[in-house]
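Omission of a single protein chain aside, the complex is shown with its protein chains in their original locations.
As written, the chain order gives the labels A and B, with residue 1 at the start of each chain.
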Amino acid sequence: MTMAPSSPPPPTAASSQQARPERTILRVPEHTVEVVSDSGEGAQKCAQIFGRVSAKMGNGVWTVEIIPAEIQPPARTPESASGNRIRIGTKPVTNWGDHADVVVAFNEQVLLHRHRLGALAEDAIILIEDQWATHDDPDIRKAWADAMEELGQRSYRFIHVPMEEQCLTVTDTPRRGKNMFALGLLAWIYSRDLDKIRELIAQEFRKKAQALYDSNVALLELGHRWAEEHLDFRIQVPAIEADRPRVVMNGNQALALGAIAAGMELCAMYPITPATSASHYLSDIFERFGGLVHQAEDEIAAAGVAVGASFAGKVAFAITSGPGLALKTEFIGLAVMTEIPLVVVDVQRGGPSTGLPTKVEQGDLLAALFGQPGDAPHVVLAPATMEECFLSMTTARRIAEAFRCVVIVLSDANLATGVQPFPRPEVNEQWLAQSPDLGPVREGLRPYEWDPERGLSRRVIPGQPGGMHTVTGLSHDEWSHVGYTPDVHERGCVMRSRKLAVFQQMLRPPLVHGDDAGDLLIVGWGSTLGAIEEAVDRAREEGVAVSSVHLRFLSPLEPGLKEIFRRFKKVMTVEINYSDEPNDPYITDENRRRGQLCWLLRAQTLVDIECWTRVPGEPLRPGQILQAIRGHVPQEVTR
Amino acid sequence: MIDQACSLLSCGPDEDREWTMADYESAAARWCPGCGDHAILTAAQRLLETEQLPPEQTVFISGIGCASRFPHYMNTYGFHGIHGRALPVAIGVKLRRPDLHVFVVMGDGDCCSIGAAHWIHTLRYNPDIVALLLDNGVYGLTKNQTSPTSPKGKASNTQPRGALLPALNPLSATLGVTNASFVAQTGDWVPAHLYATLLAAYRHRGFAFVRILQRCPQYTTDLFEGAVRDPGLIELLVHPDGVAVSELERLYKNQVRHDPADLDAARRLAEPDGKIRLGVFYRNDALPVYEETRAVPTRSHAEKLALLNTELDRHAV
Partner (left out) sequence: MPSEDRAGLALDVFKKPIGAFRATLAATADEVRGYLATRQSSWEGKVARVSAELGPLAIGRIDVERFATLVEDQPDASPAALETLGGALAALGDLAGRSEQLCVVEVPAGGSLYEVVGRALAEIGRAFSAARLVSEVRAGRFEPAGGGVAAGPLPFSRWTKAERRLAPPLVVRVQGRDLRAAGLAEFLDGRQRLVLVVEGECAPAPLGRLITPGIFVLQSADGSGLDRLLAWDGPGIAALVPDSAARFAHDPSGGAAAWERLRIEFLPDRAARRAIGGLSGAQQMEELELLRSLATRPAGGETRPAGPEPADAAAGLTAADPADKLAAWLLSRVDLSDAG
């Protein structure tokens, strides 16, 4: 290795002429790594492989994508920051943690971005590409110097790495190869299994040329060697051999595979981030399973196609994000009215309007519940992990069919793009939907032969002799005949609503994480599960009497909540959606707009529930929640 | 022509039986007396009888409007959905149940205004569906508002001093869309032509779009009155590949021989020039049909499970 002549010796990397440095070995239960580059430099690929190999080696893993808003943002700008955070642990990891402990940065600007967001630990070790310090362009040298000054306010430890220069020894296009070099660095630091990494690279380049694989592996090995020769520390995050086979994937892949495992036959969609990647994956594999993805002309049409297929007896779902959910509203109402089973997945992003297309928010809860004009009772289900993304599709489909109802599945950008290993699902023939009985219909069967108590009725499907009828979005009686009289309309409303009550009585109360009673109860839903429980555990270690519950069914709400709430002095929701801060100007208890689950729970339980919500466009950090817990424990107790 | 597997338990009627007109009749139609929709309903029922379509294998799908009441009056399966959105529903049905005979009935508001996107894109998909546009040049159900096909100057409740814009021409619009495969026009007051057109539309392989000039004695009394009284205002497009109704040829003296394979001629004939042309403007049976393009073989449960496990292997750690 040669250093650029004008470059000052890197502060902590020894040059190759010297003997290998003394090494400190840091043994930790968990560690968080970030890889950030300009968009298009492949930091994401590097981080994904690092995450996967860690999962393969038995570590708990959670990865979160750092996504720029544009496809080609200008290089070397904070906006261009692209990459991943990977948190690995000895035990399962359930969220992205608080701060990055080790960072590999391809330039100082993208690093600055992470720094300004407060993403880096006070003593983070930063491996940074050092070509910019001595760049020919004085503007770049200046930018570097300014950035270093700003970064110097913290006690980060910098390690300058001549990434480009090193990569040039193997490839002519170092900009495209640095990511593998960086992977080599990390592989050495964390003692990752190189053979397993080579396998993953091979998978990655399955469809490409051998030469590409070779140069990637060469770069990997180069990075590994460089680290071995220059770094004075290694980090050990012991892994535990898993007792069950595991799979690793992101929440959208899990949803897509879950839809197949649920026997779905049609996915109707219109491209929208962050839902699209699920349909990309499905488009790739669904036809092999006898299913297909229909890309409609818009979200309304996508909903219509799903409703049509479902009306015809096939199991279909639509997948979208907030703006698309808004467009599907009328069809969802129609499916409720006609009692056509339908699963709609909403992978939430920041709103309102186009909002934050690539970033997480839990802002669609009330829209999902109440978005449809009129009374449109339906089920809303929110998976909390990647595994639950997979499993929720089967459950949702089965509920939709049993109750002839709509089920909205609320995922979010955090689940969609985050990667986590989970026990390999033991796929079961019973999960696959049964074909509907297209036999002749019993004489005199009404298309809505409502069980007067439960509102349930048997579906009649086109093709069934003797079952001919016309479903309608107009108010109708058991014969599906249009009727506007009070008795017809009210009866229809009662029957559709009753199904939800019946289902609610089949639900079990949620489990309380922590003690059954105490000072503070945190209530959450969706992707915040891991961060909330980690914060609660940390607070409990500090002696705070805090517990949490996490809801999966938001409509109908899980039973027994009031009973659970009563056992705590204070109840507070933690959510990623907007609420007014109680102390802000003009905000009073009367006009304060609260978090969405909070609003719902207050209405349903008449308990004076508090909320702590944030809309940072990124997942909540357990440390933040911990502070909120400390700040909200009822005063007389802490005093 | 569908080599797509289904279940033998749902492959259609298990007996051969003969269907009569009465088998297709349902509730008494509740359109205004003299409304052109009545004649269209009868023609559709005749078509089903001629083709002996089993009622349980037939689905009528509509939006909202007077026209969209249609499915309620057919003793087939029906889907009376939401305004403008009949076509996506129909695609959903046909895509996964190609065994069903699918008909769509729309008003001009349904098809050409609120549902215009679906109209254009369904033409592109070209599913094997018959779509009937019941064009009365007005919003009937909501009581007389201007529609995209209202002639310029026609007063309505929303444009009382007369429709502000020239009418949209559904034929030209349709003929302008890539993949349009069957475009015809007929009128509710010429039952023989109406029936023959529906028959040709049904027998066409692909998306058959039929604009039916429909009289609304309630709100657009005079729209087609001239043409009804004076056959001289009408020009029949005749060709062996289109519709040929010999008994009409005596009454309607104006005829042009138009080969429906000729798209350029079809586009010319569709341009408004004072004549009302009835017949098949364009027909191309060779275009790929969406549900066939997308046909996927059914997988048995065992196969699905095996494939799922293979796929999970790819994510295994």
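Descriptive notes on the structure:
Keep this in mind: a residue touches a chain if its C-beta (ideal position, glycine included) is under 8 Å from a C-beta of that chain, and two chains touch if they have at least 3 such contacts.
Everything numeric in this text was worked out from a predicted model, so none of it was measured.
Across B:P33, B:P240 or B:G274, the single residue that touches the chain missing here is B:P240.
The hidden chain makes contact, of the residues A:N428, A:T485 or A:Q604, with A:N428.
Checked against the full complex, the candidates B:H193, B:R299 or B:H315 give a single residue touching the omitted chain, namely B:R299. Within the complete assembly, A:E388 is the residue of A:E388, A:D519 or A:E575 that touches the hidden chain.
Contact between chain A and the absent chain runs through residues 262, 383, 388, 391-392, 394-395, 398-399, 402-403, 425, 428, 430-431, 434-435, 437, 439-440, 442, 454, 456, 458, 502, 505-508, 511, 552-553, 558. Counting the whole complex, the residues of chain B in touch with the unshown chain are 1, 3-9, 11-16, 203, 240, 244, 297-303.
Heads up, the rule we're going with is that only the chains that are shown with their structure count from here on.
If each chain is reduced to the centroid of its CA atoms, chain A and chain B end up 44 Å from each other.
Looking at the complex, you find that chain A touches chain B at residues 52, 55-56, 203, 242, 245-249, 253, 257, 260-261, 263, 265-266, 268, 285, 287-292, 294, 296-298, 300-314, 316, 330-331, 334, 421, 424-425, 427, 429, 432, 435-439, 462-474, 481-482.
Within the complex formed with chain A, the residues of chain B that make contact are 7, 9-10, 12-13, 26-27, 54-57, 59-61, 64, 71-72, 74-82, 85, 87-97, 99-100, 117-118, 120-121, 294, 296-299, 301-302, 304-305, 307-309, 311-312, 314-317.
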